[in-house]
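A protein chain is absent from this complex, but the other protein chains hold their places.
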Amino acid sequence: MNQYDIIIIGGGVVGCMAARYLSRYQLKILLIEKQEDIGSATSAANTALIHPGYDPVVGSLKAKLNVAAVPLWPQLAQELEFPYEQIGDYVVAVGAEELPKLESLMQRGIANGVTGMHLLTGDEMRRREPLINPLVSGALFAETGAMVDPFAATIAAAENAVMNGVTILRETEFEDFIMEKGRIIGVRTNHGDFGCRWVVNAAGLYSDVVMHKAGVRPEFKITPRKGEYLILDRAEFQLKSVYFPVPSEVTKGILATATVHGNTVLGPTAVDQEDKNDKTNTPEGLAEVLAGGKKLVPAVDLRHVIAIFAGLRAAGNAPCEEPGVNCEYDFIVEKSKNIEGFINLGGIESPGLSSSPAIALRVIELLKDAGENLKEKANWNPLRPARPCFRHMSHAERQKVIERDERYGRIVCRCETVTEGEIIAEIHSPVPALSYDAIKRRTWLGTGRCQGGFDMPRVTQILARELGISELEVSKKGKDSEFLTRHTKDVEHD
Amino acid sequence: MTKNEYDVVVVGSGPGGLASAIEAKKNGTEDVLIIERDTELGGILLQCIHNGFGVELFKEDLPGPSYAQRFIQEALDLKVDTLLDSMVLEATPDRRLFVTSRKGGIQEIQAKALIFAMGCRERTRAQIRLPGTRPAGVYTAGTAQRWVNVEGFMPGKRFVILGSGDIGMIMARRLTFEGAKVERVLEIMPFLSGLMRNYVQCLQDFDIPLQLQHTVKRIIGDRRVEAVETVAVDERFQPIDGTEEIIPCDTLLLSVGLIPENELSRQAGITLDPLTSGPIVDSRFQTSVPGIFSAGNVVHVYDLVDWVTQAGFEAGRGAALYAQGKLPVSTSTIQTAGGDNVRYVVPQRIDLEALAQSGIPLQMRARLPIEEPAWVEAVTNGQQITRRALPYARPGEMVTLNLRPDHADDLRGADTITLNIMKR
Partner (left out) sequence: MAEEKNFPQEIICVACPKGCRLDVLRENGELLVNNAGCKRGKEYAFAETTDPRRMVASTVRVENAPHPLVPVYTAEPFPKGRIQDLLEELREVNLEAPVKLGQVVLADALGTGINVVASRDI
């Protein structure tokens, strides 16, 4: 069987960041992802924010890794070229009774080492965001909050990892560990066995299933927590920044936030469920999102909605291991003591995205502490250039790109201004887009007002041509999700 | 070779765009350009292969592509310039367009007069906030139509159609013709959304059941649609518990409304009417930005293509006059407004001088159906100006009331004409 130094289980933002940072060292690394595309579960369906770190319990691993990660993001965004904007964020108190919570959040932030926080009056908040609820009594502004495209960050990290020698296998599902004398020596998958010295469990919603296969932490359980979202038309509605409500014990609450793509997003709800696959939207969930959005920005209306989606967070039940820290649900980022060769990551819910680069660096520390002599590659390239993104370019820049490749002259997604050239580039990229949804996540195509109504037949044609397959094989999200069933004239006869 | 300046530029080559380009050419403007995003002219008509086009204008019952070809031929014979496979990226209030194509790259084109004829897009699943999973197999009827009729693919085997709009009913027949099974058509309103003729010839003919006051509660299926859960609704569109039904299917088609596509109109600073989602226009179909005209479904959703063509002719004439500096400036303008049982009225502004020269047809849609003899009337300052008897009034069929030149005197000094539709 193929032999690796490290196998990473899971291609979400945590796994891909780990792969990217680990790719710096002279290690043979394999990342396995069970879905047809990386980053297609939690990493593609979240609130897309880098939190400053005032929210997690003081002293918890969540707090430490969140705050440690915040200063890494600007450089990462530059090196990997994904959309990232540090515009700060606001926690908005509505009514006088919510004001004390702002003060305690700020204190918590200071204790966690967060810088750049300011308390604002209601008047100042109204001045900064005219659309905010007129009953706002005050706000906490944190300068280090940022918006990001979480899928773009994930794919950029994955591509950089591949550029630096990491192997990524998709549609490859972990089944069991191969163990010898209390040590993991390999991983069994649906596509065969792979040998390794270390496994990194970055399996998100399934991290409990994976660690249990190694006999680790049998009491640990992931409870999928569903969050539903509404996306509003950017032509109708524009917010200036990121607005949180005053949080509850369990969740940061339903936000009204701008995004790096210019839309406004409302959400998420927080509903626990057993099913790790149920990402359905519900009428109750959508009603709750609208109500939460209206609390912050009363002008939001159903008329403005152009998209709905839901994501699942991997909420764990592992308490913080630091004595004296009362956090019931903390990250697990550890080298397992029960079994050799196992770096275990679990319960990476919010602030998981925010913390992901710091989690990756911690993984490296854990390996070093375990005696791994990590030698840097001489030719490690931290830079991953982004491909041209038409809608962000000036007419002059666009003209240059079209002159190099005329396929950038044809618009395929009218609402989001995505060209044929961009679609083709993603199909032939280091972690290729092989389905409609994969292209949608990478280019933002089909996310606008017409939700793919115009572009779907054209993208189907392009995918078929570029991949050398029949249009009947082109799928929305991999096997068994093909769009088309037969040619119009091939009628079956009973 | 496309020039940098044109007398008249038309965006879109559907029936609205073709008619306006032809009429502009015939009314004294030499340099007329049509910009079309597809690789051929004709717009949406190319995929509307069913009959029903030209009954009013030509007294013939033609399929969409045939109707289009008449105008395509005439436009080409008149030497209208065309720029195909090209998308307008940006339009400015001073009628400057930025267009992208494979061949030409980014081009800047200045128009003396501009006609927007971009048509409509379809209302989406997200806009009706349909809960459930997000599998393959959820399409708007128009997207399915493009696949079946132009690209040559069937998007499914067993269909449920949400919405009794014309496109949905037409597709029910089309899919059945091509060997698929259409299980049900659901309509949330208590009345048919499209034309009765389509109900008879597309649903009744094939024993496809139509359920009024029903909707889809959620979509079921992880990778591909496996079923939909339907439910009956009351007069306030609330689901009625206990009426749920699961219908196995592999495709859900949505025919839940058309929305005029006014992205470019917004960019050009044109004022839109929230009731139509299209530009506020006068009887020449000039928008609130001088020199920019608008024709066809981009203004409001028409029921027959023949009226779109007429609107295109009007816009083309207006644009030609404007480009030649001959368009009279309005001095006395009156607003129109929907009153009793009238959802909207087009044009929203009437110029009395234009009315005095030739009549103006007021086009509107009823909010609720009246299945008995009705009146449509125009009232101003409490006085009825004119009215017309209707055998009935339905939201799915546009209602027209003509203002005659002699009405101009009755309207002097008024500021609003209100249109009402009521029982006789």
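Letters A and B mark the chains as written, and numbering starts fresh at 1 in each.
Keep in mind that, in the parts below, contacts are C-beta pairs under 8 Å (C-beta built on N, C-alpha and C of every residue); 3 or more make two chains touch, one makes a residue touch a chain.
Since this is a predicted model, take the numbers as computed values, not measurements.
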item	value
Among B:Asn4, B:Thr39, B:Gln238 or B:Ser358, residue touching the chain not depicted	B:Thr39
Sole contact to the chain not displayed, among B:Ile49, B:Ile247, B:Leu272 or B:Met422	B:Ile49
Sole residue of B:Glu5, B:Asp77, B:Asp205 or B:Glu244 that reaches the chain not shown, by the stated touch rule	B:Asp205
Touching residue (missing chain; options B:Val9, B:Val32 or B:Ala68)	B:Ala68
Absent-chain interface as seen on subunit A, which is shown	487-489, 491
Interface with the unshown chain - residue positions in subunit B	39-40, 46, 49-51, 61-66, 68-69, 149-152, 177-178, 195-197, 199-201, 204-205, 391-392, 397
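We adopt the following convention: only the chains that are shown with their structure count from here on.
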item	value
Subunit A to subunit B touching residues, read off their complex	230-231, 235, 277, 279-283, 285-286, 302, 305-309, 395, 398-399, 402-403, 406-407, 409-411, 414-415, 417, 419, 449-454, 456-457, 460-461, 471-472, 475-489, 491-492
Residue ranges of subunit B touching subunit A (in the complex, touch as defined)	37, 85, 87, 89-90, 98, 100-106, 108, 121-122, 124-127, 129, 131-137, 139-140, 142-143, 146-149, 151-157, 178-179, 218, 222-224, 250, 259, 263, 266
